[in-house]
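A protein chain is absent from this complex, but the other protein chains hold their places.
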Amino acid sequence: MISREEINKVVSKYDKKKLTIATICSHSALQIFHGAKMEGFRTLGICTPDRRELYESYPLASPDSLLEVENYKEVLEPEFQEKLLKQNVIMVPHGSFVEYVGASNIHEKFSVPMFGNRESLGWESSRKKVREWIKKSSVKVPREFRHPSEIETVCIVKFSGAKGGRGFFLTSSEKDYEKKMKMKLDEGVITKTESENATIQEFINGVRYYPHYFYSPLMKGRDGNGRIEMLSIDRRMESNVEEIYRVMAAGTLQELNINPSYVVTGNAPITIRESLLPEVLNIGKRVRESSVSLFGGIVGPYCVEMVCTPELELYAFEISARIVAGTNLYPLGSFLSAYMFKEPMSTGRRIGREINIGIKEKKLDLLIY
Amino acid sequence: MISREEINKVVSKYDKKKLTIATICSHSALQIFHGAKMEGFRTLGICTPDRRELYESYPLASPDSLLEVENYKEVLEPEFQEKLLKQNVIMVPHGSFVEYVGASNIHEKFSVPMFGNRESLGWESSRKKVREWIKKSSVKVPREFRHPSEIETVCIVKFSGAKGGRGFFLTSSEKDYEKKMKMKLDEGVITKTESENATIQEFINGVRYYPHYFYSPLMKGRDGNGRIEMLSIDRRMESNVEEIYRVMAAGTLQELNINPSYVVTGNAPITIRESLLPEVLNIGKRVRESSVSLFGGIVGPYCVEMVCTPELELYAFEISARIVAGTNLYPLGSFLSAYMFKEPMSTGRRIGREINIGIKEKKLDLLIY
Partner (left out) sequence: MISREEINKVVSKYDKKKLTIATICSHSALQIFHGAKMEGFRTLGICTPDRRELYESYPLASPDSLLEVENYKEVLEPEFQEKLLKQNVIMVPHGSFVEYVGASNIHEKFSVPMFGNRESLGWESSRKKVREWIKKSSVKVPREFRHPSEIETVCIVKFSGAKGGRGFFLTSSEKDYEKKMKMKLDEGVITKTESENATIQEFINGVRYYPHYFYSPLMKGRDGNGRIEMLSIDRRMESNVEEIYRVMAAGTLQELNINPSYVVTGNAPITIRESLLPEVLNIGKRVRESSVSLFGGIVGPYCVEMVCTPELELYAFEISARIVAGTNLYPLGSFLSAYMFKEPMSTGRRIGREINIGIKEKKLDLLIY
């Protein structure tokens, strides 16, 4: 395991005037580069050859240099890390970085300083830990049923191995559960192990909101601690479920033999009614507070995925403990960040800004691990 | 009833160089404060203790001072009003203000000057009056059926007491109507009186658009009167109906025993095809014109909630005679306001701007009541 001390030592040797902000070319990399450049940093992108074209196409978001890899796991190789360290790299993690490289690999083998608390990545990738975290934050969470016989309402069945929601299904009875699970197994969509470890979760029907928070340990919040900033909100567009009503016009899904799937393919802007914002902000605060005792605390951007019921109750069903792709909608700021910053402020730029404050106040150790 | 003369007298005594723009901390208050601050005004927020945190979190939208109340009806108390008058307050009404304090209370007991024509608030809160208003404006309106036996198409059943659409249901036959109404009564969702006064309205299927207008009596329009500005458009996100297709994947709503509900929980941006904009603008104009004879005329922001059918016909089903929350999406302006103002112009800022013009031209009496 890479220790905090080890990383601190690396950072202490960095030339603070020549820091490089780097990330893997995917997910929210354009925004991260764009924001870092606005904040005056040198930038470096790690990309596969097929992606080079995109990352050279946007002058204001193209990294100053591109390091090509065949496989993103190469970032774990000592020689590769050496290259990054030589350029005084601070790595900004995002969803694809975690997915491609693996939370435990990052934790055990990646000695390059990262923005935020790398311990958070292990927490957000475990459905079980996230649930514990949400509960500890006193945020409502959908009920879970241990056995299909307990199903008494519409449920969504999730698999821990499945990426991005593929294979997930809705059910409302044990019988239907068994039928669908068998089908998924027969079709090879899921493995036996995944099937046995399936999560049966109450399906909360409402409107989904994905608020984007940023915790700054360096800005002073109302309670004397750091500051929670609520910078924007999005809604994820999942294929095919997001447009499944279009096909329902031809018949029932059963008749048509179509299964809904929940693979995130994009994001759309949305705002939540202002009378709910105090609670949304407070949820962000509670999630941050509980993270302190769980793993030393989130630093920087995070998201609490939630759904708003007709009774205006907010249920959280996920936490992302790093920048989320929904922030890509707002490279020049959002309807919320406009109330906080005079200049165009994306989450990507906010990261660069925080590092700049850290340099100035000589408190990078609070931001980096 | 508070008379126009009374309010004019109050305003005449105000120090015009020290006006304060105030509102209740909810609905679109951040935008109103943000806009007022941009226009150079002092701002004051009235909030319950649980909301203080939010309204202190956004430096550019936080009011200069916060007055705490336990219940928003306290604004009606003479001592409270006195405090507001001392600070030369112009109150900006919004949906939550009307909901919390009550249109008739505002009309009869609230002696603080308000932006716009307070008579409009009584009109927008009555479904019957709104219908009369829409018809008088020669705008298409969904048919209404007096008795369930007349139902001959898909209808939505609305209750005047229900807040934000809870309890509303869809039906397409008398038999189904009776069944569902009984269910709602049994479940205690609605009262007997509400049930008896239910509105049975043809359900127009299409895409909903909520254009945001602003009527300025001080800017000169094309016809020599004031100017109608069309500043932005949104779409309301109602829970749970907005994502009900997600649950339909598990079976029919009947099977699942799920009822759609229509509680507004947020807003998303949308624009309408340009070939429809002339009619949308004209609808705004006609609604404004008819309001003159009905109650002296709308001043400032309003919205005509409409649905666009496949035949490209626009049906109006509601009018909001004050700022709507959908404008919160555009604190720095929208795809429409960009064509009208060089500077970032939200509806909130537009209100402040109009007051500034009123001060300069000594015509506040045309803006305030």
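To keep things simple, chains are lettered A and B as they appear, and every chain counts its residues starting from 1.
The rule is simple: a residue touches a chain if its C-beta (ideal position, glycine included) is under 8 Å from a C-beta of that chain, and two chains touch if they have at least 3 such contacts.
Because the structure is a prediction, the values reported are computed rather than measured.
Student: Which residue, B:Gly35, B:Pro148 or B:Pro260, contacts the hidden chain when the whole complex is considered?
Tutor: B:Pro260
Student: May I ask which residue of B:Leu277, B:Leu294 or B:Ile357 touches the chain that does not appear here?
Tutor: Once the missing chain is taken into account, the touching residue is B:Leu277.
Student: Among A:Leu312, A:Leu332 or A:Leu366, which one touches the chain that has been omitted from the display?
Tutor: A:Leu332
Student: For the chain left off this view, which of A:Val69, A:Leu185, A:Met219 or A:Met248 is in contact with it?
Tutor: From the options A:Val69, A:Leu185, A:Met219 or A:Met248, the contact with the absent chain belongs to A:Met248.
Student: On subunit B, what residues meet the omitted chain?
Tutor: Residues 154, 170-172, 203, 205-209, 222, 228-230, 235, 241, 244-245, 248, 252-253, 259-260, 268-278, 281-282, 308-312, 333, 335-336, 338-342 of subunit B touch the chain absent from view.
Student: For the chain that got dropped from the picture, name the residues of subunit A it touches.
Tutor: Listed in rising order, the touching residues are 26-30, 34, 50-51, 53-54, 56-61, 96, 166, 237-240, 242-252, 255-256, 258, 261, 263-269, 325, 328-332.
Basically, only the chains that are shown with their structure count from here on.
Student: For subunit A versus subunit B, what separation do you get between their C-alpha means, in angstrom?
Tutor: 35
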